[in-house]
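Encoded as structure tokens, here's the structure I'll be asking about.
Not every chain of the complex is shown here; the ones you see sit where they belong.
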């Protein structure tokens, strides 16, 4: 495999980059945002095979298989895992250039000791090796997390969740290893088909009837308090254009009451409700000094075929540059100025400059989050870090998150990020823009200490 | 000229890049989109001089001459070709940095054997050398195409075209060398001054009266069939924001009938007609498994002075980031999901991310086309390739097209593309992101085999 994925050279183009990376590579991973399956961690049973470990829960991979003409039967369908894996290997060289090509190679090498090139010829051999190695005690979920040097991680959870898996797991480990994150999107998306059920679940969970806006806030506060008791330190919100957080409460109350009777609000009414409740979410976070994370700009489930056949989180998501995100975001930030910690995650590169200037303008508590989703690649991370350097301060960057639904990603994504960060900083040292000691200081803060401080981890 | 345009180093910054390029440089050129003057190819007479060959048909060059203060008399006006050429040379060093500076130098060196720096001092000498060399038998259009190693190329043609030059030329060559491409823009642009004439031409061409929407589709189908018989494998469409392809037929019929009587539709009516007919175009392509090429985002002829004095395709074209291209495009793609091969060409870099995510989301038949027009430069191509790598797959990239109105461009633009592609892939090999063998495989597919397969060439 020549220099492919060489530990020494991978993504590090200068001596300064290599030096910086050598100083941060051993730091523990702190992951403030991911989609961990906490039940899976709690159960801690061995993975059956490589498909289950590497692809079964990862719709990035599914989309690439589709792009290479693999039929749905061998992606989300009924083919057995081995056939799916072999199909994956049959097209895997055609993934080259996409970071997934590097992630899966890295995962197999670093966590399973399988160092073969993934290609049609090696498919069977790697499959067999995977079956063997995954039987081992150390390859259970918790063993892999230890191997990946994960110190703490924050999952993403519905406000109605009872967090029993978090509780059981952390109790067993004797520490706050997996913290929940409060994600109330479904309560906000009043036009979505599952809004009514989401509110009903909340009513059931807290044995309360929710009739009015006040009722809703009261129950949300109970949930927020409950999450806090379980170590939660942040909320998370997925939006296309952020609501303002300044909607009129009286009006929102009317709209909520109406929607509860089954009458669908019109778009303006829905926006008013969202503008109001987004402010309530922020207020709850502000009171507890939580971090308010906003994922901005995703347009989800636009491919009707996929959405109808398979449902949410299966692919068919895009970004759109054409969104006026700045005015509503500024309203929110003005309302909570200096009273709310905020992290802004950017999906469309066309929004990056706007968000960077907004982060710069609103002082120390408003920060840019790591390059998100389709930007979470060497190119996307590099471009974002270069831009943050220019406009804002790297010292204010909120740091890396895995954002993954797949356990092994917690390692390989951080590895890729740390190497790219080292390369960007190393490039600046090489060009005489900062001393190497300062670069190492920044790298360490971004990768570990400042993230812990900001998120209260 | 020191290392300027050195065969070994030009645009290749690493050993890996040089190695990859050495593997693909001899591949024949397959050009699925250009603006070839097929009558010129069919006539196959010698070019008179370098102005005629290098600048007379190229409004890129005209615009740069204007930027350097050359009067219109020496661009599109009545000055003689030699004076125009000498004027071009007098400002040519000031073109440096723009790819046209490299293209014309490359063209003269590689296809005419003229290896002088283009500058005021060398203007006369190069002119004289051009006169001599262009007299040779091998420097006729077909000889130059052979020298450029062009295997097949697709021109751009009006549905009313009788394709007799294509027929005569291919007959003489004994193979499908130049294929037509079906470009029905003028039939769609119902608000343009030449719409009525375009429909009239179609009526005359197929001896049919077109009164209704049904009539129109019937005649378009005849044209589409006729093009198919002449080797056509794709249609092409130039739009700012893509129509949805889902316009109401009954309404479109009414609007068409009205417009045929000379009543101008209002903007909403025009949009409805476009939304409908765009879908008809796509349906015809879908039935024949043609490639539906969409050039998105050009705003043409905004400089009134040029448009009034010289007319279309003379310059004065811009791009605009502020266009909501995603929602209508998604409608089109959903309607024909998995039933239509589509290539998306992007003009404004601000649209690139949106288009890349849309291409990623809609499976194997929807692909990104090469960096278009003002992006078709080393910087534009590099940024696009890096972004495709990140979000989509290079293996799904539709590959290079020359898109040119100038014969020599078929060589120099592909040369530039192949070198940039090799440099991007070589950079990834150097950083350990893929093995060099995989990089060569991808480069070969992108430059030759996958393009042939996708376009059925």
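Every chain is named by a letter (A and B) in the order it is written, and numbering of its residues begins at 1.
Here is the rule we use: a residue touches a chain if its C-beta (ideal position, glycine included) is under 8 Å from a C-beta of that chain, and two chains touch if they have at least 3 such contacts.
These figures come from a predicted structure and were not determined experimentally.
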Full complex, copies of the single sequence (shown: 2): 3
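Note that in this section only the chains that are shown with their structure count from here on.
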Gap in Å, rounded to a whole number, between the CA centres of chain B and chain A: 40
Chain A partner contacts - residues on chain B that touch it in the complex: 321-327, 330, 333-334, 337-338, 350-351, 353-354, 356-358, 360-364, 386-396, 425, 428-436, 438-439, 441-442
Of all residues in chain A, those that touch chain B in their complex: 1-6, 9-13, 63-64, 66-69, 93-99, 101-102, 117, 299, 302-305, 315-322, 348-350, 374-375, 377-380
